[in-house]
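Only one structure is covered here, and it is reproduced in the block below.
What you see is the complex with one protein chain gone and the rest in place.
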Amino acid sequence: MKKLKRFGVSMNENLLKKFDDFIKKQKYKNRSEAIRDLIREKFVEEEWEKGKNVAGCIVIVYEHNIREIVNKITDIQHMFSKNIISTQHIHMDEENCMEIIAMKGNLKKIKELYFTLKSLKGVKYSSIIKSTIGKTLK
Amino acid sequence: MKKLKRFGVSMNENLLKKFDDFIKKQKYKNRSEAIRDLIREKFVEEEWEKGKNVAGCIVIVYEHNIREIVNKITDIQHMFSKNIISTQHIHMDEENCMEIIAMKGNLKKIKELYFTLKSLKGVKYSSIIKSTIGKTLK
Amino acid sequence: MKKLKRFGVSMNENLLKKFDDFIKKQKYKNRSEAIRDLIREKFVEEEWEKGKNVAGCIVIVYEHNIREIVNKITDIQHMFSKNIISTQHIHMDEENCMEIIAMKGNLKKIKELYFTLKSLKGVKYSSIIKSTIGKTLK
Partner (left out) sequence: MKKLKRFGVSMNENLLKKFDDFIKKQKYKNRSEAIRDLIREKFVEEEWEKGKNVAGCIVIVYEHNIREIVNKITDIQHMFSKNIISTQHIHMDEENCMEIIAMKGNLKKIKELYFTLKSLKGVKYSSIIKSTIGKTLK
């Protein structure tokens, strides 16, 4: 069972008013929820700086009719099967596919997979997004 | 059928040597592939600045045993069903879930969904990643 | 005279412990100061999204012995003199100069100056940094 703690924050009136506008715009229920979110964002950045046990996603967009690209992407993912949690495949249009690969583990390994996919002929765009295994944010 | 064009690039020896090291490290097959990737990255940034017809993913990490959170997340996604392509759900551990939502459409709408999910009690981390519908990168 | 307000924030014990470690590492005097900083960061991002009355710096690194580059950089800065507050020049080594240009005004104008400098032959690196005129953060 987690224990809830409470503490006071001081802020001048103007800054608080602006903060309340921000909360409203971003649909937060109350100040505590917004502040907890701001804090947790920083921790995920730190997790990734340490690089030991991160979670994240790789997104690639590619043309499926490039010779052998589908086989290559499949083979590569099997080589990294220990780090890949699951893959989501989207047929964007006649030519383009988007594939989203959820990963966890060592950042070095995740980057190796990222570079391997990114450099394939036919992969037109690739991007990596930070997430977290969640444990550190309790 | 796409037509291939060729043009020359000049670079001093040192910079070219460094570029070749970079290519090797990032596993590119040749200089052209690496340069095409550098160029396409800029275009996706521009697509998102225009904000008209983008593609991307939202990642959230949440605790599934927070009261009503699963229902709320489902309801919200149905409200944005025109923009959501598909969703991938991962059970990280006993407490934490990761959900990856592939989206396309107007950036304003995507951000609205993002803020709505991000502000839910129980959502501990959220992040948004740029991708592309691919058409512009042919 | 600014009026100070105070409000309560609730957080579970673990998250608060981690937050206190973060505060210590980043040398904040107390939780309020850290939270105010997290909040103000978001406002500067919003200022730049609106783009109307921003402040920031452009940093360029260039080789001063490239033909005419010093004159060109000076001429360009005079063309944008309404937006440039001041310029700091550093002789990095025999070949390289770093120039830091503090700017304020419309984001569109700032970007125009940035692209004009960035594209000059001899400018080897350029970067733009967000800051604020400060008024909105009172």
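Worth pointing out:
All chains are identified by letter, namely A, B and C, in their written order; residue positions are counted from 1 within each chain.
Everything below uses one rule, namely that a contact is a pair of C-beta atoms (placed from the backbone, for glycine too) under 8 Å apart; a residue touches a chain by one contact, two chains touch by 3 or more.
Please read all numbers here as calculations on a predicted model, not as lab measurements.
The chain not shown here makes contact, within the complete complex, with B, C. Only one residue in the set C:Val44, C:Ile73 or C:Ile110 touches the chain that does not appear here, and it is C:Val44.
In the full complex, subunit B touches the omitted chain through residues 2-16, 18-19, 22, 31-32, 35-36, 38-40, 42-43, 46, 136-138.
As for the chain not pictured, it touches subunit C at residues 25-29, 33-34, 37, 40-41, 44, 55-57, 59, 61, 63, 85-86, 88, 90, 92-93, 95-96, 98, 100, 102, 104, 115-116, 118-119, 121, 124-135, 137-138.
Here is the rule we go by: only the chains that are shown with their structure count from here on.
Both subunit A and subunit C are touched by no common chain. Rounded to a whole number, the gap between the C-alpha centres of subunit B and subunit C is 26 angstrom.
Computed centre separation for the pair subunit A/subunit B is 9 angstrom, with centres defined by C-alpha atoms.
With touch defined as above, subunit C holds no residue shared between interfaces to two or more other chains.
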